[in-house]
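One protein chain omitted, others in place.
When the chains are written out, they are named A and B in that same order, and each has its own residue count from 1.
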Amino acid sequence: MAEFLNNYGFLIVTVVQQALLGMSLYYPLSAGQLSLASPGFYALGGYIAAIIGTAELFAPWRDLLGKAVFPLEWIIAGVASALLSLVIGLPALRLRGIYLALATIAFVQIVRVISLNLSITGGAIGIFGIPQLFESRWGYIWIFGPLLAATLLFTWRLEQGRIGRAFRAIREDELAAEAMGINPTRYKVQAFIIGGTLAGVVGAMSAPFLNTWNARQGTFDASIAYLAYVLIGGTRSLWGALLGAALLATLPEILRPLNDSRLIINGMVLVIVSIYLPQGIVGALARLRGAGKKKGVPAGGKT
Amino acid sequence: MTTAQFLQNLLNGISIGSVYAIFALGYTLVFSILGIINFAHGAVFTLGAYLTYAMAVGQFGINGLLSGLSIPVQLPFPVALLLGCILSGLVSVLIERLAFRPLRNRGGDALLALVSSLGVALVTVNAIQYFVGSEIYSFPPEIYGDIKPAITFSISESVVVIRTVQVIIFGVCMAVLVSLGFLIARTRFGKALRAVAENPATASLLGISVNRFILYTFFLSGFLGGLAGSLVGTSFGVAGPYFGVTYGLQGIAVIVLGGLGSIPGSVLGGIIIGLIEAFVPPDYSAYKEAVSFALLFLILMVRPQGLLGQSQIQKV
Partner (left out) sequence: MKRLFFTVLVVMCSTAAHAEKIKAPIHIGIGVAQTSNVALFGEEQVNGAKVAEAVFNAKGGINGTPFKLVYQDTGGDEAGAINAFQNLINRDKVVGIVGPTLSQQAFSADPIANRAKVPVLAPSNTAKGIPQIGEYIGRVSAPISFIAPFAVKYALQENPKIKKVAILYAQNDAYSTSETGTFQESVKKQGLEIVTTQKFQTTDSDFTTQVTAVLGAKVDLAVISGLAADGGNLVKQLRQMGYKGLIVGGNGFNTANVFPVCGKYCEDLIVAQAYSPAVIDTNPMNKEFVTEFRKKHKKDPPQFAAQAFTAVQIYVEALKKVEVNTKNKITQLDLATVRTELNKAIRTGSYKTPLGEISLDKEGEINQKNFYVSRIKMEPNGKSGKFLNVK
């Protein structure tokens, strides 16, 4: 058992972490908004944790709180991300479709360039020597795991409730929803804030997990990776992000024996999966189970 | 800023901008027809540069499967360039058949096309590395003939300098833009293309084969991408399979600024982004990218359809 955890512990925790980042993108998506902003909040959260963990300025806090400084980092990261989401979201969410996506891409790039240039973030080198919450990488499952479980539970309740219904209404047809008295902007911003906060908290948890933090942790490539998790996993189910992350985050590692052609095969799998599983893994599983009723999408039809 | 400095920045900006413009056109063409951004475009850009290099110079390095490969026959540069562009166009068509069409046929989520094109980009870039390694390849300076490296002229006491290869690139870009403009606006082919972009259903009712025009569009897009890549390669060297990545992202800023789907918009957007990059004061050059993206964000807030794009009417 110990050896299994030594070998695969980091990977499993990474899958959980990536699933959470996929979820952060799922919220806006479930309200019909394509936001690729998560890496920006992830980077922000990570820097907050890294700075609190290493800067001289915060040494008294660290001495005072001991291990309790970690939950503090998460809370601060969460609050900061929530505020930033509000500031960015209010103007950005007036945009539709691809335009919103592009605005969020711009946001991520701006965060990255700023973090590359400030001295408090360590510039190009970043921040290293981040104090550890757990000795082994597998230990971090004790924070990521419960967070994932809590997130899934929260999402499930959300989707059952009024807010979730509002999201779905907006996703299906924003104008109709507005006509029915739902204020789309309010709900879209809510979805955006939930996603951003989650990404920020995950970032704060990830800084010790990766031992170091730098401007390379929140990039455009990451946005597309999270989007891929949700798309491949299935955009209409809260399990989608987890399934997608489980497949895509482990894929490069499973393909390790292939050495040089590893990433070529990885890319091909991405293409094949996106073509043959257009409803995602969740959709494919549902079809396999021969579920009679689906969410109103007739097989093969498209007007 | 003195007149000389202003002029220098202007020239710098226009020359960078013209390459961005050509590159962005590839995105625009595909977007206008399919409504999606083709993330494999950056990879076609890169591939185009390598293909042209293979045909014009053909000496490969020590890494990769084809290490030490030396292609015995070299083509004169203009021929190699043309062939490189055509091959890039064909590769782009192949990408359309393999990664985009099956999705359309199956009624998949349009966003899946993003993931699919990303997969293609990943395959292409890594395949290049697999075959020829990551080393830097350069075109010999004589490919453009025997020319001075730079042109200088004086304004009052200051000197304004521009590299000749930049002038050449600008010239080629303008020629291509004019030809493309003519093709789209004045020929039957162009009219059909515009019809498909406007409304595929109506176009097919009028007897235009939508699928075939999509292929043509991808070919054009790939041709332009390969052209931009080869030109950049001659100016700065082919710096490894990832050298198209920055262009890929800047290209997105360009098309948003100019207006998604608008051809003149891409040109305008490219020039503007190029000018911005050139005019950012040297002390803040680290923030160059942030400036383009901040501008992008601003444009999206104020005028999301871009400078020359069509205002999107929400259909009920």
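Keep this in mind: a contact is a pair of C-beta atoms (placed from the backbone, for glycine too) under 8 Å apart; a residue touches a chain by one contact, two chains touch by 3 or more.
Computed from a prediction, not measured in an experiment: that's the story for all the values here.
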From B:40, B:99 or B:278, residue that would touch the chain that is not displayed: B:278
Touch criterion as defined above, residue of A:55, A:75 or A:124 at the omitted chain: A:124
Contact residue for the chain not shown (choose from B:161, B:175 or B:206): B:161
Residues belonging to chain B that touch the chain removed from view: 5, 8-9, 12, 15-16, 62-63, 68, 126, 129, 133-138, 140-141, 149-150, 152, 158-159, 161-163, 166, 232, 235-237, 239-243, 245-246, 277-278, 280, 282-283, 285-286, 288-289
Residues of chain A in contact with the chain not shown: 1, 3-4, 6-8, 10-11, 14, 116-117, 123-126, 128-129, 132, 135-137, 210-212, 214-217, 246, 252-253, 256, 259-260, 262-263
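The rule is short, and it goes like this: only the chains that are shown with their structure count from here on.
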Residues of chain A touching chain B in the complex: 34, 91-92, 94-96, 98-99, 102-103, 105-107, 109-110, 113-114, 116-117, 175, 220, 224, 227-228, 231-232, 235, 260-261, 263-264, 266-271, 274-275, 278, 300-302
Touching residues (chain side chain B, partner chain A) in the complex: 35, 37, 39, 98-99, 102-103, 106-109, 111-116, 118-124, 126-127, 130, 249, 252-253, 256, 260, 286-287, 289-290, 293-294, 296-297, 300-301, 304, 312, 314, 316
